[in-house]
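There's a structure below that I have some questions on.
Note that one protein chain of the assembly has been removed; the remaining protein chains are unaltered in position.
Up next is chain A:
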Amino acid sequence: MSLHQFLLEPITCHAWNRDRTQIAISPNNHEVHIYQKSGNQWVKSHELKEHNGHITGIDWAPKSDRIVTCGADRNAYVWSLKDGVWKPTLVILRINRAATFVKWSPLENKFAVGSGARLISVCYFESDNDWWVSKHIKKPIRSTVLSLDWHPNNVLLAAGSCDFKCRVFSAYIKEVEEKPGPTPWGSKMPFGAVLAEFGGAGGGGWVHSVSFSSSGNRLAWVSHDSTVTVVDGTKGSTPSQLKTEFLPLLSVLFISENSVVAAGHDCCPMLFRCDDGGSLTFVSKLDLPKASITRNISAMERFRNMDKRATTEDRNTALETLHQNSITQVSIYEGDQRDCRKFCTTGIDGAMTIWDFKVTDTHRHTETHTETHTETHTETHTETHTETHTHTRRHTRRHTHTHGDTHTHTETHSWSGSLISCHHIGIFLFFLK
């Protein structure tokens, strides 16, 4: 796992290109910055300046290499790379409030934009007139649309909104695609039809984020009343809701058919498991803080604290989690939604962290295995695992990047029930100047 601090401004949203060598982020202003990975550093390669209001959503189509951005200026632009320069094309969304979210469809022939105008604009390219046309889904949305996710069949669209509901719409555009086959969510899918609606009923909060699983049969969403809910379309329409004891979560993602990762105001990604019966359970937090804060502050850190905070005290006001402020977006870094190996989080602290995730098979006997892992920047890292349990175990491994220091670092994991405790000796954050 590695953390990279881009700037001190919050990262409103981010999007990766197909091979994860470039990331497009918006540092809470009118611009999109594209960073290119070079070695272990991220170097800014492009600045996309066209919006007049804060950028609220970015999505990068992996196959066609186009970026779509939407902003508070009620516009969306589709950017294409021509001769090393990103050229924007305005998309007329016909909305009279800010856009809040944008997502390319799986086949990248259309994209959907959620907005504060209480509607979703589904846009597709009309080659006759050489422009992007938008069609609106209005009913029965009663408030701002906060989040969207496409179903793998390129037609169904899940929307989470501030009217406390999560809905599944059909965004079937006959000009660009064939009629879709029946799905567990429904078989008749004219444009704008509501195939399912969940939530509300006097409880609930704003639905911050929605996610379809890779098969499209399951839909997960997180809401401002600190709940995570999953519904399985193939098993009837009763959603399984888990009331968490954490602060509200802001972003949710399926990383396998049975696992959901969500992160939010607790600044820590959490893992939930959805079993075959469709019921949801909390597994663990994926950011395990140090067991005890007994590190000796190095001289360099002392001077850094003096410089940054005008204090010579040892008092550490940093959070124990890696992110120092809420995480606003979780995305897949390596793998796909069926089997994700790494995922990425960005947040209000301006940091981007990549997390390793491993699903191990069920074990039925005691097993000890040792791994020695040497990385190119002179860090040695030994891990010893001992498990004595018979369930599916999931754990994350943390690697830390250091710059210019050499240190040896031993981790011992012991598994008991579903708790993992992780002892680290010193974590150094890597800052980009």
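Definition applied: contacts are C-beta pairs under 8 Å (C-beta built on N, C-alpha and C of every residue); 3 or more make two chains touch, one makes a residue touch a chain; residues count from 1.
Note that contacts and distances are computed from a predicted model.
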Record-based protein name (UniProt) of the chain missing from this complex, from "MRAP2 protein", "Actin-related protein 2/3 complex subunit 5", "Cryptochrome circadian regulator 3a" or "Trafficking protein particle complex subunit": "Actin-related protein 2/3 complex subunit 5"
Touch criterion as defined above, residue of A:163, A:232 or A:287 at the omitted chain: A:163
Contacting the left-out chain in the complete assembly, out of A:106, A:152 or A:205: A:205
Hidden partner chain, touching residue among A:75, A:105 or A:226: A:226
Absent-chain contact - pick from A:18, A:44, A:142 or A:338: A:142
Hidden partner chain, touching residue among A:87, A:139, A:243 or A:309: A:243
Missing-chain contacts mapped onto chain A: 118, 142-143, 163, 200-205, 224-227, 243-248
